[in-house]
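A single protein chain has been omitted from the complex, and every remaining protein chain is retained in its original position.
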């Protein structure tokens, strides 16, 4: 089966029976819904890229499991070259969409589950890895999007799953049958949920024995019986409902997040990849997080490329491009962004083969990468906003801009350098607004902070990987302490 | 005439014939418009505070010009105590509204025009200061809000006013009559324009001889013939049009900015405070900027107090308040905020009397204050967002929260610690969202960056005030260089 | 008795029988020792300033206890003006010496002991305050330097005094007699110890009942029986032993620290100001720390003025002064330094009277001040080093510069802009080296970090003063949570 075109992807999503709620109503046709569609477009870009001859080797590769060329988003990394190609592809897609294109989380889940099921089976004699390979081939052959669902609502963060007042604050097995299990709970902040065919569910943290029923990993179709989702609001989401697209800042692309609810969902045995092996929950989380923290070194740098370009355009359009402080701020933005890129590259190049044969990023460097991602975008946005000027938050609406009487006034007074239409200036400033305060800011700022784990999660991992003992020994050797 | 109550203020604005346009339409009743009303409420808080016995000495004081107690926002500072009381009042109002309350710009304009007209008259024998005192008494006696309008659209930033392709890119005199002048142009990013009775117009930068017609300062009523305004969009502005207020984040208060257009507006002689005295344009700008950069050390610290409190609540509600990294982040937020406060206080305490008798802030420290304001709020927001967690950008809408079927699910899965209603958790997170990405972010982030002058403007002033020559002499003295 | 001249001060120190050890030997004549003398000179500057008519009101004031004009360093602050004059004086002395002038710690101790003895007496009926006033008058009338000795060696930081393996890790009472007490222990990192007539000893932390014998405050002459000191090394200390002064960087001024040992020292009753009142130990520490954290907002900004001047000279001398990035770095240095100054001023202006009548700084702002002092000097030094260029660490020695054959070569090749002698360029670069890496760096960097308490101590205090409860209530009020 050939790779899907973008349009085929859209139609395949349309054909699903997704239960999506927003603003108190079920969305009957999510594919055409103006708030959801830009998010679908971002994901569609991952299919379009695979069709683009220029990016063939970046966006597709040959699967050792199907023997066919597959979309890289469904690929199991076979080398460090695969790992670096992953983030190169992500940077390109970030540059094209200035958005979260949502398919990474599934790719990262696939690779984490791949090696973890292998390890479980080896230790326990379970059949998870083989089941998973079957599932993987299904995804690859059908070129499907699988959401990787990890984050539970968690309730009281100070308590483990089994101590929560409500036992459903983490997804858990509520019934075990001969043919499968029944699960209940929810996954929060699920990026791209409404644009996915499938969902790979994983535990959200290291579990202990008392949380055995919560140590569960499995896959279900996104439109499985009992699954439904409630879409979260984003800053400026409803601008997409307005006439015109200028005020959205990013007229074609966007993101979305949803709460996915599992209302006693049946999972057949062949879709179960972990059930109670608590001692492997930590590895699964750590590996998924590692891959996903790497991802941010790719996509966010691509997104920032667009933002830097927009800031440079804004400077051109207002006539300040030659000011030394403006040039220096652009350089600083590039410097910070390339530092993130360097981290993404480094953790990829330093990847190593797991026991299962796929390649895992260097966990220290992947965590360092993400930790920087939780910081630098805020400074990059600050600098972009500095260059943009106050007009980025005070520009009148597109309606006013195009109004027969008001329009000429708006155009007259917000004209920048001669020759650049005010409309184009507004497009650029609205985009910077979008990235700083709007839907783009949700992805570029808040998601950079919390996606793939909040800052403290990376610090814990950095501390764990730091090997301070070895460093102490270096110091002892240099200063001459002999014990 | 007694000080106006908040309600009287609202009615006095209602009685004006303001020409306000938004989304392509004239707003017939701006006082009741859901997008504009929160902004009016913020300004109303300056009247309410003056009626509050607890804040009497902070919010009001005796005017040496009327002999009566006036609202401090119309006061000419008579001492450093007045200067510090100004920012104490601003911090309180920031704490109450978590918004820009918009009346500072007029207060700062009054004080800058006061001393500058005195200096012009002294040098030139003009009658500006006396005219201004008459106007001032009018404002004080009627307890009016005067917008301080300084920022011109500026067109191509690389060119002075008279070299712009369109001569109207800066407000200028187009006709001089026996009884007054006619002005044309616009002022951009005008905070609180729709909530003001009057407007004090000032040049936006140091002018030279060739820009003589642009060196003009005057006052007109906000509903003067030929004046109209086009409201700018803010992130999430239309959430205020929705049912419910939870999703606005800040249900009662807000801000707004507008482009004010001067379509050949007549200004009678007694309202003209500068006309062509280019050599004083720099002083006027510098003093206004000094006062206004001080202001940010007051209002923004008050706003941040609310944000810090919200972050602390968010930590309580999700059960992470005892984590050492959370406590440390709250301390850092407080530390940064109190540093801004210290700068605001210091430039006030170090104020000096001008030749005209009113008190001017220390310009070095006021610029240092504002320069820090262009930086720290971004880090404070980052830390607040860190503590808040991803839910601040993925929470479903209020409609979903209160929906008969969806509501219980939303409440179940987004319950935090036991005993705190999910609704209250959402209120706090929506507020943090508002301050980070929504209308509050416009004021707390972008306005902190560009209001009262963009960062580079402060750096130029810091450089000018630094007296590097004296510092070089200190170094020479210490190291023993004798020339 | 009139205020001492600088020379009289020097002779008064010479007349003491100080027991000072360094490099394994007792220093027979510390006043003339080349390593110690620059430190004495810095302290002498506090006497010289008091004799300087230009600084009379800053450096001296009338004591309410003697009725005479006293050196401000022995003054009990009677107003916020006194508090601000304190830091203005400190900034001037920092500008003159580019060093620690060491007399602040005694001034801060006097003011802390003043109010704390008052409080103890009030609560306990003890006679400490009256004793202290007698002692204070003695210091004021004789214009003496009292070292304020707080920091104990502390041993294992994880243990309280009474749990230490060695009971002497904190100064404590080892014998109580009818006429006084005998104390044992040591105080570490004592700045200016060798230049002081007297020493006021205070506990270093909040003590609990089990540490009663450690909750002791008293005064002894610096040459009391049983007191001796061992001088600590500073980076580049022995450059002061070399011929010439150029390589010292700061040819006349410097600092020093010592371990002061109390080898069973007798303290007569009238010199005891606390003995076992553990419940007041915290207040004493907190107040002393508050005053001393304020001090750093004065002295270090003065020191940085010299460093900024030196960086500006270095730029002039190498011909880069017009480069925009150099100008911007100087502005940033000024901005950071003035931020510290603003914090120092603010905590002074916001001071309040204590029950005893003297004025205490605002503790929140004083801690915020010091917290910034633990950060900004490192960035200021980095920027100064950036402007200075690599020559600041690679310049040949003064001996080479003045050598008959090598000298002309050194002068030829390290000539900067025409007309500036290479020797002067070296003087400036050696000074920047001194401030970055040498004795000046000890004071400007490490002491900024740890003097008056390490960074975490300030964070704890900021957390304690933050009143998060009030801030939470502000947030509740804004978002509409009613409990």
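To keep things simple, chains are lettered A, B and C as they appear, and every chain counts its residues starting from 1.
Please note the rule applied: a residue touches a chain if its C-beta (ideal position, glycine included) is under 8 Å from a C-beta of that chain, and two chains touch if they have at least 3 such contacts.
Note that the coordinates shown come from a computational prediction; the quantities given were computed from them, not determined experimentally.
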*Quick one: say which of A:105, A:200 or A:345 touches the chain that got left out.*
A:345
_Contact set of chain C toward the excluded chain (per top definition)_ = 21-24, 151, 153-159, 165-166, 168-169, 186, 188-189, 230-236, 238-239, 242, 247, 257-259, 261, 318-320, 322-323, 325, 374-375, 378-379, 381-382, 385-386, 389-397, 399-400, 403, 406, 409-410, 412-418, 433, 436-438, 441-442, 445-447, 449-451, 454-456, 459
*Contact set of chain B toward the excluded chain (per top definition)*: 324-325, 328
*Go through chain A and note every residue touching the omitted chain.*
84, 95-98, 245, 249-253, 305-310, 312-313, 316, 327-328, 330-331, 334-335, 338-339, 341-343, 345-347, 349-350, 364-365, 368-369, 371-372, 424, 427-428, 430-431, 459, 462-463, 466, 468, 470-481
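The rule is short, and it goes like this: only the chains that are shown with their structure count from here on.
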*Between chain C and chain A, distance of the C-alpha-averaged centres to the nearest whole Å*: 52
*Let me have the rounded angstrom distance from the C-alpha centre of chain B over to the C-alpha centre of chain C, please.*
40
*asked:* Two or more other chains touching the same residue: where does that happen in chain B?
replied: 459
